[in-house]
Structure formats: C-alpha cells, structure tokens
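To start, the structure under review is shown below, and the notes come after it.
For this depiction, one protein chain was excluded, whereas all remaining protein chains were kept in their positions.
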Amino acid sequence: MREKLIRRLESLLRRLRPLLLPALSVFTAMVLGGVLIAVAGGNPLEAYAGMLEGALGSPRAVSETLVWATPYILAGLSVSLALKGGLFNIGAEGQLALGALSAAWAGHWLPQLVGGGLPAALHVPVTLLLGALAGGLWAAVPGWIKARAGGHEVISTIMLNYVALNAVSFLLNGPMKDPEASNVLSRTPLIDESARIPALVDGFRLHWGFPLALLAAALVGWALRRTTFGFEIRTAGQSPDAARYAGVRVSRTVIATMALSGSFAGLAGAIEVSALHHRHELGFSQGYGFDAIAIALLGKTHPGGTVLAALLFSVMRSGATRMQYLTQVPIDVISIIQALILLFVAADALVRRIYRVRGEGERLVLTRGWGG
Amino acid sequence: MGYRRYAFIAVVVGVLVLVVTLVGASQVPPLTIVASMAATTLAVATPLTLGALSGVFCERSGVVNLGIEGMMLAAAFSGWFGSIYASAILGFPPLPSLLIGVVIAVATGAALGLLLAALAVTFSVDQILAGTVINLLAVGLTGFFNRQLFFGSGSVFGGQVPHAPGVLPRLGVPLLSDIPVVGPVFEQQPIAVAAVALVALTHLVLFRTRWGLRARAVGEHPRAAATVGIDVARVRYVNVVIGGAIAGLGGAYFTLESVPSFEPLMTNGRGFISLAAMIFGDWTPFGSWAAALVFGAAQAFQINLQLFRDQIPPSWSFLQQSSVVGLVPYLLTLLLLTGVIGKTTPPAADGLPYEREGRR
Amino acid sequence: GCNSSKKADCASPEVFCVGLVTDMGKIDDKSFNQSAWEAIQRAQKELGATTQYIETTDPKDYPKNIGTFAEERYDVVVTSGFGLTEATRAAADQFSGVKFIGIDQFQIATKPNVVGLVFPEDHGGFLVGALAAMMTKTGKIGAVLATDAVPPVWRFGEGFRAGARHVKPDIELSVVYHNDVGFDKTFTDPEWGKTTAVSMIDKGVDIVFGGGGKTGNGALLGAATKGVYAIGVDTDQYFTVPEAQKVLLSSAVKLISDGTFDLIKSAKEGKLPAGNFQGKSGYAPYHDLDAKVPAEVKAKMEELRKGLLDGTLKTAVPPAKGP
C-alpha cells in the first residue's frame, strides 16, 4: 500500500520534472524584471502583487485573463503544431488577421449573400470555419513554397505577414469598410447577432471560445500522439529524409502541417471577432503572432505546455494594467520579462548552471538552417 | 551570385524607374525623376544594405542572425541617447556628439552580436530562436529606457528632452556633386557612403583574405575547419560580433543620419527585409547590395506613384494605394523563394550549432 | 508621473480624481496621448486633482482599463483617441456617476455623462494649405501624412488640399499617405516621412506639410535638410521639432491640451457639457519666418480664419473618408 503510494508520488514527481526548468526560467526572468522595476522607481513585490491581483484577484479579473488566454492558446498551438512538424511558423500574425477578416465577412456579408439570416447554430460554426480556412490557406502558401523549392518558411511567413497586413489595411479602408455614415474608422460593420459566440457566464466577457481553445489543445495533443496523421507530422518533423524513405509524402505533409497550423491562428482571429469585438478593426491583433512564438517555445511545443504558457502570458498581460495603475511601472517591463523567459528557456544550460540542476539538457532543435 | 540574378534585378529596377518616369513625364522632366528615384533608392537601401551585410558576416560563418531588427533598433536608441547626452550634458559640439553616438550605436550592435554568439555558439541555442529573443529584448528595453531616460521628472534630462545635435552632415564628391539635377546623388551622408564601402570591404574580407577563407570554411563545414586547427567558436564569435557592429551602424542611420529622433519600433521591420535582401543576394555582399537597391527602388516607386497619382488612369488607380504598391518587395521575395529566379544556396552549415565533441 | 496619493478615496466629494486611458500609443508619444496627459497634470497642479494613467496595449483591454478607474470612483475619466469611442460610451452607461471626456471621439447621440472633444482638423489643414499655396514659388506643394485610415489625419490632409485649391485652383498638389505598414507603425516612421518629403522636393515641391506623429516630423526634417519651407501639425511644431525651426512656416494646430483642461475644469465645477465639444484648430505663428511672409498673405490668412470660425467659409471636407 505504502509502496504503491510512494511509486505514485515518484511518478508524479517525474511527470512534473519537465516543469522544473521552465519554472526556474520564469522565476529568474521575474527577478531580473524586478530589478528593472526597482530601477524605474517601483516596488517589485508590490508590482507583482498588483499584477496577480489584476489578473486573478476577482471573478471579473479571472474572466478577463481567460479572454486573453483564448487567442494565446490557439495561436500558441498554431506555432507548436508547426514546430512539431519541423516548421517555424512566424506567420501566425498574418494568418490570425486573415482569419479575423474572413470571420468578419462571414458574420456580416455571408447572410446577405445567401439571402437572409442564418440560424446561430449554423452561422457561428460557419464563421469560425471560414476564419480557420482563411488562416489555413494563407499558411499553406509558405508550406507549398517550402515543399516546392525549399524556400525557408521563416522568410516566407514574414513576407506573407506584410502582405496580409497590407491587404487587411486595403480592405478595411475600402471594400470592407463599415459604410455607416457616422463611421470614421477602418473597420468592418458589426457582425450579425447570429454569428456571435455567446458569453460563458452572464455579465462576464469570458466566452465559449475559451473552452473551445482548450478542446483544440486536447485534440491536437491527442492527434499528434494517437493518429496516423500526427505520426506523419512528427516523423516529417523529426527526420524528413527518413520519412520520405519510409513512404511518407513529406511535401504533402509539410503543406498540410502548415495549413493546419495556420488554421488554428485563423481560428484565433475568428474567435476574437465572433466573441469579443464583433467586427474586424484595424490593428486589433498586433503582436499576437510573436507572443505565440514565445508561448509555443515556453511550452516546449507540447500542447499541454502551450496551454500553461498561454495562461502565464495572459496573467502577465492582463495583470499589467493593474500593475501599472498601482505602481506606474512602464508596461514594457512585461515584454522584457517575456523575452527573458524565452531566453532562459532556450539557454537552459544557463539556468542549470545558476541553480545547479543536474541532468542532460534536451536541446530544442527547431530549425535545420536555411537549407531546410 | 549568378549573372542571371543580377540581370533580373537590373530589369526590375529598370522597369520601376521607367514606369514612374513615364507616368510623371508630363509634370517633371524625366532626368529629374530618375535622379530623384536614385536618391530615394540609395537612401532607403542604406539601412537595408547594412542589415544584409550584417547577415552575410554572421551567416557566412554559420550563424543565422534573425536578430538584425533588434540590433538595429537597440543601436538606433543607444546611439541617439549617446549623442544627446554628449551634446546636452557633456557639452560637446554637434559633430563630435554625433560621432560619439555612432560609436555607441556600433558598440551596442556588437554587444548584441556578442549575446547572439554566446547563445548560438556557447549554449547551442537554436539560432532562429536566439534571434527572436534579441528582437523581443530590444523592443522591450528600448521602450523601457526611452521612458526612463526621457520621460517624467525623474529622468536623466528632467522631463525636458534636450535638442538632438542634428544629423550627420552631407559629404559631396567635389566635382560630381555640383552637376545640376544629378549632382545630389553624389552628395551623401557618411553612413550611406560607409554602407557602400562596406559592401566592397566585406567582399574583400570574405573572399580575399585569410580570415575570410577561414570564416567561410567554418560556415561550410565547421568540423573540417576544426581539423586544420581553426578555432570554430572564435571565428563565429568574431564574425557575429562584427555582424552585430554593422547592424549597429545600420541602426545609427535611423537616428543619427536620417532623422534626429528616436521612436519605439522605428526600424519597422527593416531588419527582416535586410535578411530577405541577403537571401536574395545569395549571401554575397554585392548581391545583397543589389537586392537592397531593389527594395529601395520599390519604395521609391511607391512614393513616386503617389506623387503622380493624378497622372494615373482611373482604371489603374488601385496602384496609388500605398498598401498595394508597398507589396512589391515582399512579393519579389516570395517569388524568389519559390525558386523561379534560380535557387539560392546558403552556407552548408548555416544555422547549425557546432559542438566540439559532437558527432557531426 | 508617480503619485503618492494613489490610494486616495476618489469616492469622497472632496477628492477630485482624474484618470487617463491612452489609446494603443504610450503616454510619452509626443502626440495626443501626451497632450492629454499634460492637461491632466495641469489639472493636478491647478485644480489639486488626483491623477493617474493607464496605457492600453490591446484594444480588447479598453473596457477593463476604463473600468479600473470607474470602479475606483474616479470623478473624470479621459480616454484619448477615436478608437475608444465605443468603449467610452459603453462605460458611461455602466458607470453613470463618472464623467467621461473622449478626445477625438465624435458623439453621434448625446449621453449625459460623456463629452466628445472633437476638432475641425480640416480647418487647420485648410488654413495652412492656403498659406502654402500663397507662399510657393514653384507652384508645387506637398503633404506627407500618416495613414488616411485615421480620420483626423485624413481631415488635415484633405483640408490642406481644399485650402490650397481655394486660393489657387490650378496648384500642383501631392498628398501622400503612409498606408503600407501596420497600423501601429504608420505614425512612427520618420525615416519614411523624410525620404518621401525629399523625393517631393526633388521634383520641385517647395513647401511640405508633414502630418502624423513622427512620420510627419520626418517630413519636416526632410524639408529642413533641403532648405524648403515646412508646415507642422497638431501643436506648434516650432517647439517640438527644433531642427526645423529655420524653415517652419507655421503649423496646423489642434489644441488638445487646452481643450482637455478646459473640460476637466468644467467637470470640477459640475458644468461638464454633454454631446460634442468643439476644440480649437487653427494655425501657429510664423516665428522665425515672420518677416518672410508678406503682409497681404497675413491678412488673407486672418480673413480665412475668421470665415471658417463664423461659418461663412466651408472647407467642404466630410468628417470621414468615404468607403
């Protein structure tokens, strides 16, 4: 009986062990961030306490934090999934923007196109689906470029981000601009009521997109481990050569992986539109793509880890307001802390040295140079 | 880089200039337009060229530098702060203050290069990730210190930002810069001149000197280089630090040569375009320069088309939309990546960490 | 901007609290967020107000950030930027005891506790456009502006166009917007502003109107390096871009700080208006170039200004760019 308990405990500890280094990385980054806060004339403990209070101090705060977490989880998942397939998707930013754009289109123009309103049971899924589709198609382009000519996805996704942002700017200023006479902004009209994701709890902004994001994470985790497609993604990611020799169609897998990855980013954008903003407004999604990279890396590309990392980032982002309100510390401190977290997670040898943690570092191999 | 690529670049630039010249011919003499396009192109290309050269230096020795953007941003800030501090607090005259700023900017770039080298070489961190860290860090730190140093009563200058010492003066080529209309092309500021000189110098160093041969060997096959007694880590450190310094000079361009002010995020993605220019230029200095000129010409094209928007037939009016013509550089790069303009070949070991006792 | 009395009891009638929620920009943007903050700091000094700010990093935080002040029972919450229009109005419904001042926020319907501080930017633009048209020697003038997706910028630009045409219908005009970068970058690209201005000047433009944060400032600097006249925007840029002083003819100004302070003051006195409050937009002094401006031009400028003020003259610029 006791032996069993000890064994349970041991296995639990073993399972928690992967969290040790990320936790230490976060801790180290917070300490350094605290130094900066002190430099800025703030009290680090007070600042961090404010951050926690702002993020988790009340039901409303928790709701707001989870509202932040929703796109973070999905965009982080997007980057993680691609990394599992050996691809570095820096294009989540553009994919997300296009997902939001097509959700805005589906929410407002689609009913007009098919003549008349749609029931919510149909309209919401269609809106989200179109968002995912747009993100997926956009991401398939760098996948295709990679599969066809080996053009590195890092460069092509960065370029496509610019293209997407320009296209969105063009459309929101022109064809898709809210024609309402009083409108002076670059934004689409409000989407129909039937296209809106409802709130999870009345009176709070937290919406059904959050459980959906968790579900997506669970699904990705399961699919990667348990399905043949997941096997193909992982194999092509671990060793594209061996995969090809074993009969996996690597080009197709690369394109499919990118498309799937992009569809999660697109879904993130669509949910933001459908559940929160109810329209696409220029510039609402700036920076999510890059945060997503940090989140995926912090989560070591595991779907579960990605969720945890997304929650951590949400707490920081969401609590930043209160932190600033209480201590007037520049919000840039948050970005610096996030960069430092990433730094320490990446260079875990550094953290090992500081805390004398023994053991081999599993090296995070993301890219194999430009050659692909 | 092959001649085909150069020819392609020449054609693209030629077409861009020709279109603008034709569109604007009824308003402005063609020669003026061409000269003005050339001046814009050179100006826009300056930071891109320096960024690309930074990339060439790093990547020829096998270290991918995705952090050019961050290096430029941080250097733009520190150089600017340095120049103001020198002139306002230390009381230096404008020119020495600016030069102090340039030195500080270059040193900042070099320091971030050192960080990249430490991460990539010593800690074998995934290099693309290391570059991302540098970019994030640069954004956060410049934003933070911009606030700390310049804003609020507790800041260095007591809340009142002193006047910047201006920008670096123009240097003219004695006779050529006096020619009417095209003269200004021969009158450039020092960093723009340095960029072009560095193109030639980088070429010389990489392809004609002992150090260059060794650096390229390290970028192609580090283990082979190690077996003939070359210290791979040292070569990479040196090259990445030099690369960082060059990116730092590129950063100085923004605040010390172009405009005497700093803005958070003012590099606006030019570091990434530099990287594209480097790939476009097949990892060669002259090729990168040519590619930077294409991007410069594309921007000149976009600005000029807006200037002459009244001359554009209505059916082509979408071209005036800067969000449409602004796409030219990005689309060109994508086109390149699809392999239609020939393949690019990165150094064989580019991006791969080298471990002394590892197997490969 | 630190404030020791942050735990002050804003609910009590003696304590007058003013909070600022910025738009995506920062408090030190040397632009409208900063102008608003300066007004609030002035309120701290002159009215003894308790003040605080929150910088917004993402539009989805608008309600939360406004709510932070409202829940602490701040007396006045200033929200700067047209992007916060809807969030401000929603908050006004939720927190009826709090007064809201929305800078650049046009109110389509009146709410008792919200006032939109709006500016006829087209007037300022119109005036300096006319000035440029009268002062040009080459007959070519240009404007280098941030994105036209931002209505005030667009109104400045189109006002400039209208004013120039008003005094000289055949003038050659170049108006260039910087739409090809992300929304967050269009105001912070002095490099582009300078390059664009220089490109215009190369083609004969001899007066450049630079508008839109740092991007516009870049244009002024471009004019300064080329030695042609420049015209600034928002504030009297003689003081914000000293490098351009020699060539700065005037600026199309919009008195955000004054307007905001005035409204805060009325709020303190319990006389805050509802609906829209017209701020002032005009043109700044000629400063160093005063001697270069002919008397008849000065006279014409005053005439135009009066005409716009009393409504006899219309710029014909709509509040926003059509779709």
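Each chain gets a letter, A, B and C, in the order it is written, and its residues are counted from 1.
The rule we apply is simple: contacts are C-beta pairs under 8 Å (C-beta built on N, C-alpha and C of every residue); 3 or more make two chains touch, one makes a residue touch a chain.
Here, contacts and distances are computed from a predicted model.
The chain not displayed here is annotated in its UniProt record as "Sugar ABC transporter, ATP-binding protein", chosen from "Heme exporter protein C", "Dihydroorotate dehydrogenase B (NAD(+)), electron transfer subunit", "Sugar ABC transporter, ATP-binding protein" or "1,2-phenylacetyl-CoA epoxidase subunit A". Within the full complex, the chain left out of the display contacts the shown chains A, B.
Per the touch definition above, the residue from B:Leu213, B:Leu265, B:Ile312 or B:Leu331 contacting the chain not shown is B:Leu213. Among the residues B:His221, B:Arg236 or B:Arg270, only B:His221 touches the chain that is left out of the figure. Counting the whole complex, the residues of chain B in touch with the unshown chain are 204, 208-210, 212-214, 216-217, 220-221, 223-231, 348, 356-357.
Taking the complete complex into account, residues 225-231, 235, 238-239, 241-249, 360 of chain A touch the chain not shown.
In this section, only the chains that are shown with their structure count from here on.
The chains that touch chain B as well as chain C are A.
The count of contacting C-beta pairs peaks for the chain pair A-B. Mean C-alpha position of chain B lies 33 Å from that of chain C.
Each chain gets one centre point, the mean of its Cα atoms, and the points for chain A and chain B are 30 Å apart. Chain C has its Cα centroid 35 Å from the Cα centroid of chain A.
Counting only residues that touch two or more partner chains, chain C has 1-2, 179-181, 184. Listed for chain A are residues 41, 166, 169-170, 173-174, each touching two or more other chains. Of all residues in chain A, only 41, 64, 67-68, 165-166, 169-170, 172-175, 177-179, 182-186, 205, 272, 276-277, 281-284, 286-287, 317-318, 320-322, 324-326, 328, 331 touch chain C in the complex they form. Those residues of chain B that touch chain A in the shared complex are 59, 64, 66, 119, 123-130, 132-133, 136-137, 139-141, 143-144, 147-148, 154, 269, 272, 275-276, 279, 321, 323-324, 326-327, 330-331, 333-334, 336-339, 343, 346, 348-352.
Against chain B, in their complex, chain C makes its touches with residues 1-2, 26-28, 142, 172, 174, 176-181, 184-185, 188-196, 198-200, 202-204, 214, 217-218, 221, 225, 242-243.
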